[in-house]
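With one protein chain removed, the remaining protein chains of the complex are shown where they sit.
Coming up: chain A.
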Amino acid sequence: PGRVPGLTAGVIRGADLFGYVGIEAVLDQMRRKTMKAGFEFNIMVVGQSGLGKSTLVNTLFKSKVSRKSCTPNYEEKISKTVKLQSVSHVIEEKGVKMKLTVIDTPGFGDQINNENCWEPIVKYVNEQYEKYLKEELHVNRKRRIPDTRVHCCIYFLPATGHWLRPIDIEFMKRLGKIVSIVPVIAKADTLTIEERLEFKQRIRQDLAANGIRVYPQKEYDEDAEDRIVNDRIRESIPFAVVGTDKEHQVNGNKVLGRKTKWGIIEVENAAHCEFANLRDLLIRSHLQDLKDVTHNIHYETYRVRRLNESNMNFSELELSIRPLENGNGDKSESESHL
């Protein structure tokens, strides 16, 4: 269905295999190769100070991956401008190596005047695309282009219970066009279940009303199966999360939780908060998809814009120099243009 780019065969025949060939072994081959190469994942956290960004990211990756946790003499200062800082670590699980980069955005939303506070973030995201594009356009390219592009941007919404604030709308509107945004309700333990549901619904309404596309974007669903899975996710976002790195004993088990006077909020208990949903979405099921959407869609959009801006249209230069058979290929083309 539809035209497949590059396919010149007029007819593709189906052919039945009379017996085992071993084609399915290619799956294993691919698995081994990707494990050997390792994975890169770049996650950005955006939100006002005090919303628990570092804690959440540490909880997600069960490790002190945030800048806060690994910078000695870290002082929580309200910075005067939004400065982006990234920190990378290599984490490994069952032979799978991942270079995880967490990009922090201290200062966002903390000023009295927050106009244009998204600009440094937009700039950063585009800079990574630019870096990648430059590498991709080299004549002599690296075997593997280092990927610093932001694969996922977690946007922290304070648990006000009301509606989206202007800063939320402005930010998500702009960034939603260039990066995959995953909004979360931070410190959700201040909302009851009913309040939470209502808040989520309002947020979804607000998002729709403002034309904001968050991950998983409906337009990028690849097939019916995808749509079913993603529809379910779209109906339950934003996830209401609670983060912690402390463990407590509950019913004889060690659980991650926040201890309060009125009880222990178990982070990984689905009845308490939606942390597990977020973790499953981001890491266990859709991590590769986040990367693919960034590469196949966001990056390509950027690339199209950049190439058009700089008027770089290679076909203008008649790149279709017919190889070897017709040495005058390009000349004849330009003559026909005349």
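Just so we're on the same page, contacts are C-beta pairs under 8 Å (C-beta built on N, C-alpha and C of every residue); 3 or more make two chains touch, one makes a residue touch a chain; residues count from 1.
Just so we're on the same page, contacts and distances are computed from a predicted model.
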{"item": "Protein name (UniProt record) of the chain left out of view, among \"Cornichon family member 1\", \"Large ribosomal subunit protein uL16m\", \"Septin\" or \"Protein AUXIN SIGNALING F-BOX 2-like\"", "value": "\"Septin\""}
{"item": "Listed residues A:S49, A:S88 or A:N210, member touching the removed chain", "value": "A:S88"}
{"item": "Residues of chain A in contact with the chain not shown", "value": "4-9, 11-27, 29-39, 41, 60-65, 70, 88-99, 134, 137-141, 143, 222-223, 279-280, 283-289, 292, 295-296, 300, 303-304, 307-308, 310-317, 319-321, 323-325, 334-335, 337-338"}
